[in-house]
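A single protein chain has been removed from this complex, and every other one stays in its place.
Chain lettering (A and B) follows the sequence in which the chains are written, and residue indices restart at 1 in each chain.
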Amino acid sequence: MSDYAQAAARNLAALRAQKPLIHNITNFVVMNYTANALLAMGASPVMAHAPDEVEEMVGWAGALVLNIGTLTEQWIDSMLKAGRAAAARRLPVVLDPVGAGATAFRTRAAGRIIADVRPAVIRGNASEVLSLRDASSRTQGVDALHAVDDAAHSAGLLARELDSTLAITGPVDLVTDGSRVARVANGHPLMAHVTGTGCTATAAIGAFLAVDPDPFSAAATALAYFGLAGEVAGRSASAPGSFMIGMLDALYTISPEQLREGCKIAMSNED
Amino acid sequence: MSDYAQAAARNLAALRAQKPLIHNITNFVVMNYTANALLAMGASPVMAHAPDEVEEMVGWAGALVLNIGTLTEQWIDSMLKAGRAAAARRLPVVLDPVGAGATAFRTRAAGRIIADVRPAVIRGNASEVLSLRDASSRTQGVDALHAVDDAAHSAGLLARELDSTLAITGPVDLVTDGSRVARVANGHPLMAHVTGTGCTATAAIGAFLAVDPDPFSAAATALAYFGLAGEVAGRSASAPGSFMIGMLDALYTISPEQLREGCKIAMSNED
Partner (left out) sequence: MSDYAQAAARNLAALRAQKPLIHNITNFVVMNYTANALLAMGASPVMAHAPDEVEEMVGWAGALVLNIGTLTEQWIDSMLKAGRAAAARRLPVVLDPVGAGATAFRTRAAGRIIADVRPAVIRGNASEVLSLRDASSRTQGVDALHAVDDAAHSAGLLARELDSTLAITGPVDLVTDGSRVARVANGHPLMAHVTGTGCTATAAIGAFLAVDPDPFSAAATALAYFGLAGEVAGRSASAPGSFMIGMLDALYTISPEQLREGCKIAMSNED
């Protein structure tokens, strides 16, 4: 049993004991599901995006989740404001660059947030995270990456360049902080048929960041927990409606011990 | 069997017969769940917040629900506009001061809406409602409250000060209009693990306000009905995902007779 399986169990137990407030500035599509998932995990979600209050709200939080899914210019301003307040308090931030690479507006927004807020973790799919190389390259030059073939190596370079843990989710998730690399094999194919599972995985990372000072460990263990909830839901649901409800149930019922047993985190030595 | 158990049954039957339009200006997190809950109860929900149309939309409604959950300055303006139009038509308004006390922005917003709109009912948890003493005290002086220990007595004073029925929800709900005090013991612990159950209880009060001219009776009976739906859902669900779906089912299937039998409203004489 890996150290990270122990850490996963510890983090889940701590989350349920401490019930940290997780401040989300996220997209309209997933607000309800994300809030319910955070509650099911044991965290206390709050959604607040008004520029008049985000700094004050951050003051109550154990972590900040920024998600650019249904972005407008005003929401970017709120995210930057909240993110700077979090940085000033050394509060961990996780960024979900939804759709980065799909439009220039989103790629630029993700780049601005990264430059200003320095999130502890960035979670996206491969194409979203890959697009950050270009966003980043305009201001910081990571051109070397373009010549790199191996995904994990490439992600490791980008992680160091951005000084952030990257969590690239897919059939097997890849987590790297530039020196450590973990692959998380938990999950279920129906997760791709429910909207906002990626965004909710990001929120789970936010919750674990509130109780684990190591962003790499927080990200890997949160993804294992979230993926395990998919596996549990998949045992009784075979279609996406009942599966999405089953995932909320599983996030609530999975015990730290079950997570320790079911956790599929494998470390590899890339460097 | 109390008079309020009879009133609860009567209100639910009237709601299903009349299907009043309930105009909601509410937060992004709960819009879908609230709309589904209102439909399940038998009401006709509409969500509309554009300053260009809120006054006209209020004209179709049987009650107005204002909820400051994901507030911005523009949404306050819409709430004030809709609320004044409702007041002019003597249409009942229920306010949910979500997060009042957590940020100055929300506390002030709640205070402005109360001062301008004079809602018939205000529903929140104890800390949200308590924070209105301070919002109120700035303009109207209810400092005497600070010396008062007993929650029900304190709430009664505040209710008279604000000229509103207060519905303070928790394990047992407290409803007071300053002269009458009811305690509603319906509910289920899983309600705290689903986002927006408080907001949806507020919407249920809105629906009952459309068919019951007495705000105190409307609030107490709506909370009994909503809590009973939690109890019914809790009989077959043991985790929050299936519980939240079970609550929608229960709101639909509970009959006026079942509500009369299951209603746990106890009156006390505080004054």
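Just so it is clear, a residue touches a chain if its C-beta (ideal position, glycine included) is under 8 Å from a C-beta of that chain, and two chains touch if they have at least 3 such contacts.
Fair warning: this is a prediction, and the values are worked out from it, not measured in the lab.
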Self-check item: Which of A:N27, A:S44 or A:S78 contacts the chain that the document leaves out
Solution: A:N27
Practice problem: Taking the full complex into account, find the residue in B:S127, B:S179 or B:T253 that is in contact with the omitted chain. | Solution: B:T253
Quiz item: For subunit B, which residues touch the unseen chain?
Solution: 28, 31-32, 35-36, 39-40, 45-53, 56-57, 60, 244-250, 252-253
Self-check item: Contact footprint on subunit A, counting only the chain that is left out
Solution: 27-30, 32-33, 69-73, 99, 102-106, 193-196, 238-242, 244-245
